[in-house]
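Just one protein chain is left out here, and the rest sit where they should.
Our next item is chain A:
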Amino acid sequence: MKLSRRTTAVATVAGAAAFALLATGCASGGGTSPESSDSPVELTITTFGTFGYDELYKQYEAENENVTITATNIDTGGNARTDTFTKIAAGSGLSDIVALEEGWLGSIMEVSDQFVDLADYGINDRKADWVDWKLAQATDPSGRIIGYGTDIGPQGLCYNGALFEAAGLPSDREAVAELLGGDDASWEDFFATGNAYKAATGKAWYDQSGFVWNSMVNQLDEGYYTADGELNVEGNTELQERWALLAGAAADGLSAAQAQWDWNGGKSFVDGTFATFVCPGWMLGVVQGQTEAGGGDATTGWDFADVFPGGAANWGGAFLAVPETSEHKTEAAKLASWLTEAKQQLGQFAAAGAFPSVAAAQDELASNPTPNEFFNDAPVGTILAARAQGVVAQFKGPDDSIIQENVFGPVTQKLDSGAANAETGWAEAVTLLNELID
């Protein structure tokens, strides 16, 4: 009897301990530490893709001895989106600093009160640093600024000089810019040149229609949403005209119908499958990485021209935000602010090709051409600075990334495979849109 009673007690204690463990596992430490600038503080930061921050973290830690930075980098913007959204939904788990992508900023703006108003942390003193539209994007409907702008995505054209030469086209970058129409470059010119290239070589002109379509949409004053936040797809003749152009190009065989973010393991960048590629600043790192993964190098022939069909375009760019759940808001805001200063943005550009959103850094790149070895010594910083001229911010609605990925993504793949044409493709996109967005 006695023995069994003791066992009961042991069992009860063990059970209670197990639950206590469970409970502590669920609850995060609730205590807030005093935020004096000298006490040791550990800051967590989550970025995605190729952000180029590693050296900057080391520098900041060296300059601020009380700060330890624990960084997480998520492979793609899409996965970072899932990560961020899940943690907002769960109400915990976000880092002290979270990188937000322009494409899904529309969703974030619906819950912008989850992030601190950086006006409380001195962003107003730096307002003049950024190009004005970048600052406007980070401002929520009630006027709170929730993000320090990092990079922007002005688009130029990546092209393979060796393939151009083989097709009898000019290959130096000024002549290529001229060939495609220079400042008046249009998508019609781009596809017409593509047809000439195709006729000469029998090969595809660009990699796949999805990225071209993203560029075409991002370039417009109003994309999938009007500036007032209304859905703007059905009956949008401007969009539909561009769709017909793209469908025509795909039907002419100008698309190599590659899988996005795969490109046959990078091999298609090396074996001449396609000759041009739409390149926002941050994409330059991707092109280089893919080419190297496919066994190529600088001699593969990729180059970067100061021209873009349809005029200035911006695709992507990011912001650093501090969530309300952070326990070190002051320290986090200080680090995020420092990371987005002109000098650090130049460091980020050197490391990852991400083009600065701070005017002083852009001017620096514009006035000091530095050749990029991989891109046939093209002064990519100077070219991107030129491409950033005339870029306008487009309003991104709450479902922008779903429309891009889930509505038009599959249909552009069908254009490439020949399973859809301009009319059936557009009709399918509209059907999908009505089914997916409610």
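Operating definition for what follows: a contact is a pair of C-beta atoms (placed from the backbone, for glycine too) under 8 Å apart; a residue touches a chain by one contact, two chains touch by 3 or more; residues count from 1.
Operating definition for what follows: contacts and distances are computed from a predicted model.
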Identity of the absent chain, which is to be given by its UniProt protein name, from "ABC transporter permease", "SoxY-related AACIE arm protein", "M50 family metallopeptidase" or "Transketolase family protein": "ABC transporter permease"
Hidden partner chain, touching residue among A:L56, A:I69, A:I88 or A:A333: A:I88
Candidate in contact with the missing chain, chosen from A:R173, A:H328, A:R387 or A:K414: A:K414
Missing-partner contacts on chain A, residue numbers: 1, 4-5, 8, 11-12, 15, 18-19, 22, 76, 78-79, 82, 85-86, 88-89, 107-108, 110-111, 114, 259-262, 264-265, 267-268, 402, 405-406, 409-410, 413-414, 417, 435-436, 438
